[in-house]
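These notes are about the structure you will find just below.
Right after this comes chain A.
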Amino acid sequence: MKKRKFGLALSVVLAAGTLLGACGSKDDTTKGDKEDNFSLAMVTDLGGVDDKSFNQSAWEGIQKFGKDNGMKKGDGGYDYLQSASSSEYNTNLTNMNRRNFDLIFGVGYLMADAVKEVADQKPDTNFSIIDATVDAPNVASILFKEQEGAFLAGVAAASVTKSNKIGFVGGIDIPVINRFHAGFVEGVKAVNPDIKVDVQYTGAFDKAELGKTTANRMFTTGVDVIFHAAGATGNGVFTEAKERKAKDPNANVWVIGVDADQYKEGQVNDKTNVTLTSVMKRVDVAVQDVAKQAKEGKFPGGETLVYGLSDNGMALADSHGAISDETMKKIDDFAKQIADGTIKVPEKVEKKK
Partner candidate 1 sequence: MSNKLTNILVPVISVILGLLVGAIVMLVSGYDPVQGYIALWEGIFGDMFTIGGTIRQITPYILAGLAVAFAFRTGLFNIGVEGQLIMGWLAAAYVGYAFELPAIIHLPLAILAAALAGALWAFIPGLLKAKLQVHEVIVTIMMNYIALHVANAVIQSISDSGEKTPMIHESASLRSTFLDTLTDYSRMHYGIVIALIMVVIMWFILEKTKRGFELKAVGFNQNASEYAGMNVKSNIILAMVISGAFAGLAGAMEALGTFGNITVQAGFTGIGFDGIAVALLGANAPFGVLLGAILFGALKFGSLNMPNVGIPVEIVSIIIALVIFFVASGYIIRVLLERLSKKKEAK
Partner candidate 2 sequence: MEYVIEMLGIRKQFGSFVANDNITLQLKKGEIHALLGENGAGKSTLMNVLFGLYQPEAGEIRVNGKKVKISDPNVANDLGIGMVHQHFMLVENFTVTENIILGSEPTKKGIVNIKDAAKKVKALSEKYGLNVDPYAKIEDISVGMQQRVEIIKTLYRGAENIIFDEPTASLTPQEISELIQIMKRLIAEGKSIILITHKLQEIMEVSDRVTVIRKGQGIGTVTTSETTPNQLAELMVGRQVEFKTKKAKANPKEEILKVENLVVTDYRNIEKVKGLNLSIRSGEIVGIAGIDGNGQTELIEAITGLRKVKSGTVSLNNKNITNLKPRDITESGVGHIPQDRHKHGLVLDFPIGHNIALQTYYQSPIATAGVIDYSKISELAQKIMKEYDVRSGHGEVTPARALSGGNQQKAIIGREVDRNPDLLIAALPTRGLDVGAIEFIHQRLIEQRDKGKAVLLISFELDEVMNVSDRIAVIYDGQIIDTVNPNETTEQELGLLMAGQDRKSNNGQVKEGDE
């Protein structure tokens, strides 16, 4: 009781304090010493920092970099801001700049315009954009060879399918997702050209229910492996697969995750899991790489860095035994050939006429 009263009294005081404080507000952010204390930050796109995908992966990379270098979360160390709508990208980037971070990541292609605009306005700060290219001397663009990781996933999928029908669920029809799509189809064909790949773009990255209905339709028509590259929409694909597996433990139902290791997403119970593997886009690796270069004063401004299998930018996640050793060997073999350039994986799907 006492406590509650205290709380109420406190909040009254606090509310008054807000007004007073506001009257006397001034810009008390002090200019940090850029050379001594390297600091970095990121702004998420709509997915948010716990999207189990590239936003989360980027944040993990930043956190790891921070810990390795003895930095703290907050001003002068490392931090993030989340965007709830596209109009907030610009403001959030500017906010981070005003907090004097030395390197600011914009995560996701959606932020390209905002990064370009803010970078032009603040030529003294370094920016980096993930999944898009921005042409500015103080911006490092980070791209991935999604098609290479997806190719390996295609090989894995082709090896476990029994119905010879495989599904691909994409988010919005944009170049990044097209690369996943193209690589995956190519990988499947490399194993068995007769396998049919059912391709479906849901048009959204945030509609799990749409993913679920799409997966339901695919599984019903005999598809037994689905690779999703659809962000949170893909969560619905996992849900559908898990429900089927729970009903019939012998069902041959698999999902291939995207961006991060989505093994946990596929957990049906202690023994069963529908996740075959995940095509990991190692945003964390790329982020740490760019951050390291920047700290050393070698920020690759104006450059476009493309991360693929050869530099650990793309990888397949541990399959926890779902993929046989024999197939693993095949995958490793393909991976080597891609890394050394023997196999060139296309970025775009040949449109059938």
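With respect to how the candidates were assembled, all candidates are chains of the complex that A comes from, given by their letters.
Operating definition for what follows: a contact is a pair of C-beta atoms (placed from the backbone, for glycine too) under 8 Å apart; a residue touches a chain by one contact, two chains touch by 3 or more; residues count from 1.
Please read these numbers as outputs of a predicted model, since none were measured by experiment.
Among the chains 1 or 2 offered as candidates, the one in contact with chain A in this complex is candidate 1. Residue ranges of chain A in contact with candidate 1, taken from their complex: 7-8, 10-12, 14-15, 17-19, 21-22, 25, 27, 46, 48, 74, 81-82, 84-88, 90-92, 94-95, 98-99, 109-110, 113, 117-118, 121-122, 171-175, 203-206.
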